[in-house]
Every structure is written in structure tokens, then in C-alpha cells.
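All remarks here apply to the structure that follows.
Just one protein chain is left out here, and the rest sit where they should.
== chain A ==
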Amino acid sequence: MAIEIETPSVGLSKVAVSETHGEDSPYFAGWKAYDENPYNEAYNPSGVIQMGLAENQVSFDLLEEYLEKHSEATNWGNTSCCFRENALFQDYHGLKSFRKAMASFMEQIRGGRAKFNPERIVITAGATAANELLTFILADPGDALLIPTPYYPGFDRDLRWRTGVRIVPINCDSSNNFEITPEALEAAYNEAESMNIKVRGVLITNPSNPLGSTIKRSILEEILEFVTRKNIHLISDEIYSGSAFSCTEFVSISEVLEARGYQDAERVHVVYSLSKDLGLPGFRVGTIYSYNDKVVTTARRMSSFTLISSQTQQLLASMLSDVEFTQNYIKNNRERLRKRYEMIVDGLKKAGIKSLKGNAGLFCWMNLSPLLEEPTKENELALWKSILHEVKLNISPGLSCHCSEPGWFRVCFANMSEQTLEVALRRIHDFMNKRECMKTIV
């Protein structure tokens, strides 16, 4: 886990030669297999179906419809001064209209149960940058952030690579649906202490990736109580907040704070992005919302390295300040994701596969541990390989998410058409049937 120290090649930095970027992991073979043989309904119906990519492609038509109706507003139109002002705008505060629109959008996602002040919004090029930036600000090299497992594999790179900060896992398991417990929090903190590592904060993803479920209010309160007691920070990555299947199921840390009059709020920082909820990962739109003035000031200065293109800020300022559009989008997006989720869970059930009860996100957390002869890392890897090469599905193995129990896999369902999802489910069904038959023969 530590950054490897090797003899640098041609005098490069240790960061450059370390493997903390994480791309030498065996799971990249999945991507390679897909790239070399990508599924296409018409041209390559037996190719690899990409189910390892958490992208939201179910609601593009709503965005395209908006753009077609409002091309004047989102473009620079005929006013020449607009283009010029926009192209020159490099102020790290970000466009005021953009920040206002983001604040309003975040409030709508939370059903108005939390208020966001545009002055506390710091812009970054994607949540990738936001998470790294916060880590630079909240922790020194060698310090640690506690993160509940299983977690988004990208954190290994985003939080550790250039910052030199470590991740100590808060182990969660299936016995209680992978919920975070006060005991697990304490255990992680103590583990860090025993290694002489200073813990600077807890980072949660809510809704969770890869679990596809939201964190209960009571657990959020426990986490807040824990970080307050230890006098450390809490980062809440709420990138999937608009992808909860119903508005009321998702409770944001911001609601918990508002309900208690913002007591202890200065240790809390929220990360958000439009990559998942709006399906715009290419636009690199990330934000940090901090309740701590010094963090806001410092993060803003640091965002100089990773600002959002003013062209993109302008487009989104228009789009997201159209309340009629956003309300309609949020509602429909949630509904479509819920339908997709039900479709995949039903399909998996029919194939004899159980999955964790989910209520958010672009993926489902399925349990293939019954297929493992023994619950080992090697067996999970072997199963993953056979799903990749025989079933031709690229799914994400739990071990890549640091899950403490082998046999769990994340399967994405929102980055493809319904037809493709049906094909994938059929393949899974056939695969499971074959294994059943093999069992009875043996």
C-alpha cells in the first residue's frame, strides 16, 4: 500500500515511478478484454459487454431536449461580448451564476431539506480532483483517512498517489449489509494508531459505491459523533445523491447538520460532481462544499490547478438554473434508474443470484460467494476471469473495492441500453445454468 521506492528511471520522481496510480492491477485485463472485443448489438453480438463502468446513460434524451430548446441560452448567441467575457474568465471563484445554479441543484436533490450557500462552493475539474484537493488540505503525507470498505477503487489513486496520504479501511461486512458500525470506526482508528499513523478524517461515499445503497440517518449521526469525539474531519462524497431511486431515501450529511443548527459543521466537507447524476463525466464538473471557512479559502486557491472550463460553467449555469428542467430531470432520472435496478435484480434472481438491497446508484452489488469453493482471493479472481472470458462480461470484483469478503461483484446497469442489459442477463442466466448442471454431473 505504501508508495514504492525504486531507483527512478532517468531521474524521475518517486511519485512518477510508484504504482499508486493503480493501473497495473490485474483488473485492467477486464478493460483490455473489452477494448479488444467490444459488444455491439449489430456488429459484434458476442463481444464483451462493459458492466464495469459506472456511467449514467439513461437520461440523455432529457438533456438533448433541453439543448435543442435553449440553444441560444446555452450558447454565446449573438452577443459578442458574452463569448469574450466567458473566454477570459479564469477567476478561481468560478462563475457566480454557475455556483448559484449548482447550489440550487444540490438543494433540489435533497428535496429542499438542506440549504447551500454559493459562496461555499469551490469548483474543481471533476470529483477526482475534488477528493485529491481536500486530501492535500486536510492531511499531511503519511497521515491517514479512514474509509469504509468496500470502496471505489479510484480512491487508492485519487487520495494517495501525489498526496502521500494513506487509507486505513473501516471494515464492513455482509453480516449487517455492510453498514458502518461504531465498533468498526473505533477499530480502524485504533489500527491506525497502533501503526503510529495520524488519522485526519473519515471519508464516506453516500450513496455508496459499490454498494448502491444510502447510509441511514442514524449511522450518519454516529459517524458525526465519532469524528467530533476524535476531532477529525468528515468528507462526504455525495456524487450519487441525485441517483437515489427516490428523493426521500437519501439523507445527506448536510441535512443532519442543518437539523442540529450546524453544530460541529466546520469539520464537514461535501464533494459533488455532475458526472453521475447528469451523466456528464467528460465535462469535468466537480465541487467541494465546505462548512469551514479556511478550507473554502485554501481549496479555492488550490483549485487554480484544476478549474472548470468557463465554457462548461456557462452551459451548466443556464441549464441548472432552469428549475422546471432540473425538477423534471431529477424526477425522471430517479424513476428510470429505479426501473433499471429492478430489471437487473429480477434477472439476477431468476438466475439464482442474490444481491444486496440497493436504493441508489448506477450498479448493483451481487453475491457470487456461493459459487466459490472456498472464500479466497484467488478463487474470486478465477471466477472473475471466467466471467470475463467465458461469459464475456466485464464486471468489477469486490477485491478491487477492498471488500473483506471474497465473492461480491459490482455490476453496472445504467451505461447500456435495455436490450444490451437483457443480453447480459441472459448470458448470466446461461452461465449459472451451466454451473448447476456441472454440479449435478460431478
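Note that a residue touches a chain if its C-beta (ideal position, glycine included) is under 8 Å from a C-beta of that chain, and two chains touch if they have at least 3 such contacts; residues count from 1.
Basically, contacts and distances are computed from a predicted model.
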Hidden subunit of the complex - UniProt protein name among "1-aminocyclopropane-1-carboxylate synthase", "Golgin subfamily A member 7B-like", "4'-phosphopantetheine phosphatase" or "Fructose-bisphosphate aldolase": "1-aminocyclopropane-1-carboxylate synthase"
Identified contact with the non-displayed chain, of A:Asn171, A:Thr312, A:Asn333 or A:Ser369: A:Thr312
Option touching the unshown chain, where A:Ser13, A:Gln419 or A:Thr440 are the choices: A:Ser13
Omitted-chain contact residue, chosen from A:Gln108, A:Asn171, A:Ser252 or A:Thr298: A:Thr298
Full-complex contact with the absent chain, from A:Phe283, A:Phe363 or A:Phe431: A:Phe283
Given A:Ala33, A:Ala139 or A:Val270, the one touching the chain that is not displayed: A:Ala139
Among A:Ser275, A:Ser369 or A:Thr420, residue touching the chain not depicted: A:Ser275
Contact footprint on chain A, counting only the chain that is left out: 9-17, 21, 23, 55, 57, 60, 63-64, 67-68, 71, 74-76, 78, 80, 83-84, 86-93, 125-126, 128-129, 132, 136-141, 143, 157-158, 161-162, 200, 231-233, 264-267, 275, 279-285, 292, 294-298, 300-302, 304-312, 315
